[in-house]
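The structure under discussion is supplied below as structure tokens; questions concerning it will follow.
For this depiction, one protein chain was excluded, whereas all remaining protein chains were kept in their positions.
Just so it is clear, A and B label the chains in written order, and each chain counts residues from 1 on its own.
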Amino acid sequence: MSVEKQPKEALFAPKNMKLIFNPLNKENPITVQVLGICSALAVTVKLEPAVVMSISVLAVLAFANVIISLLRNTIAPRIRIIVQLVVIASLVILVDQILKAFAYEVSKQLSVFVGLIITNCILMGRLEAFAMGNKPWPSLLDGIGNALGYAWILIVVAFFRELFGSGTIWGFPVLEYTGLYHIGYKNNGLMILPPMALIIVGIIIWIQRYRNRELIENK
Amino acid sequence: MYSNKYIYIYSSVMVIIVAAVLSSAASLLKPVQEKNIRTEKMTDILHSVHLDADRSTAEDLYNKYIIREEAINAGGEVVCRFAGGQQELGNVRPFEINLKEEQHKQQMLLDGKEAEAPVFPLFICEKDGKEYFIIPLLGKGLWGPVWGHIALESDLRTVYGVVFGHKGETPGLGAEISTLPFQEQFDGKTLFDEAGHFTSIRVVKGGVQTLPPDQQNHGVDAISGGTITSNGVNDMIRDCLENYLEYIKKHLAS
Partner (left out) sequence: MEDIISIFIRSIFIDNMIFAYFLGMCSYLAVSKTVKTSVGLGIAVIFVLGITVPVDYLLNEYLLSAGALRWLGPGFAEVDLSFLSFIMFIAVIASMVQLVEMVIEKFSPALYNSLGIFLPLIAVNCAILGGSLFMQEREYANIGQATSFGLGSGVGWFLAIVGIAAIREKIRYSDIPAPLRGLGITFIITGLMGIAFMSFMGIKL
């Protein structure tokens, strides 16, 4: 894990790129590491809040990783959890304030879930497992990679829930143009309700593990 | 490795930095956030009279169409008036009145405790040569507050339009109160029966057609699966409008 003692390497060396791409599939925070599901699923009724949520998590995770990584040699082990929590909480408060100021409509939809980024296990998990022991640049990449891994699951779930639940994508009534409603198609109200988010994630995991057999759990 | 002294100094420095960053961010962004809230309220008021406003146009349209803001007391007398950019009566601009606080005062008085006398705001709009009276509403849904604005025609008994909002009602169920199909039902309904008694507008579970024919004009269909939210809207309209009955009586008599 430790990159510290090696000679200077290129910014986009293959090893660093892995930090970004691994979390997208093999080490996906949601479907493989089982982190950060808590707040993820509740905001996936529509695409727009899901994207804003992803961007917020990306910003918080990347900055928190860098800050903790910069501070890593000054933090006393006894207070490290508190320091991590304070850094995360402050960043989340900033994001919340900025959303309230510049994306008011979305911030209303996200309501308490912005605050819940604080307890998003991805954050604590990455800070503890990666940023505490690595230099700022790899930490930044690691943060971005994990946030993107989180984001694509969120966006896929939100896409299907919005398409089948409300017949729209990003608010545009796409299904209306296809004329499906005339032949008797109806929006599936179940997709809007919370349980379907879990089932969709279950199906994503199924497909992912079917394609990537090494992830299958032992009995 | 790390002494207690180091940890104390470290945490104090951290707390000071965090406090400085957060409070400066909060105070920097506060004006923008407050403007958002004001704009939203203006947009709501304009939507209730079927004026299409968005964030950029709300302020201008509001100043153009809302010709007067008033606040009334329990006896239905106007105690504050703001018109043409000037405070004409009283010392509070009705737009700034926080309905929640006024309802709280009213509740305190009902409970026999001491409180200031509540005042209730109302907005008068002039559109296409006609006057409309817009009354703000605030009540409780299933999960949290629901609110809205109801616009009455100049006879003060016919509903011209409504708009509702909510904080956290269930998407697809209770949250439907903020959609057009639910709100459009209110247009043209009346608040008083032939004899002049206040009937409010009921949100009827099972649909308006279950009411006797002479009452169908005072009801709308509830949201299926959103019973508690529908009841909340029902109570909100009744409770809020009751405060304006004296005003309406006086206004029609003059």
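Quick notes
Convention: contacts are C-beta pairs under 8 Å (C-beta built on N, C-alpha and C of every residue); 3 or more make two chains touch, one makes a residue touch a chain.
These numbers come from a predicted model, not from an experiment.
Annotation: of A:L24, A:L85 or A:I155, A:L85 touches the absent chain (contact as defined above). Of the residues in subunit B, those that touch the hidden partner chain are 18, 22-23, 25-26, 143-145, 167-168, 225, 227-228.
In the full complex, subunit A touches the hidden chain at residues 31, 34-42, 81-82, 85-86, 89-90, 92-93, 96-97, 111-112, 115-116, 118-121, 124, 190, 193-199, 201-203, 205-210, 213, 215-217, 219.
FYI, only the chains that are shown with their structure count from here on.
In whole angstrom, the spacing between the mean C-alpha positions of subunit A and subunit B is 36. Those residues of subunit A whose C-beta lies close enough to touch subunit B in the complex are 45, 74-79, 82-83, 86, 90, 93-94, 97-98, 100-102, 104, 108, 111, 165, 189, 192-193. The residues of subunit B lying in touch with subunit A in their complex are 1-2, 6-7, 10-11, 14-15, 18, 21-22, 25-26, 29, 32-33, 36-37, 40, 167-168, 171-172.
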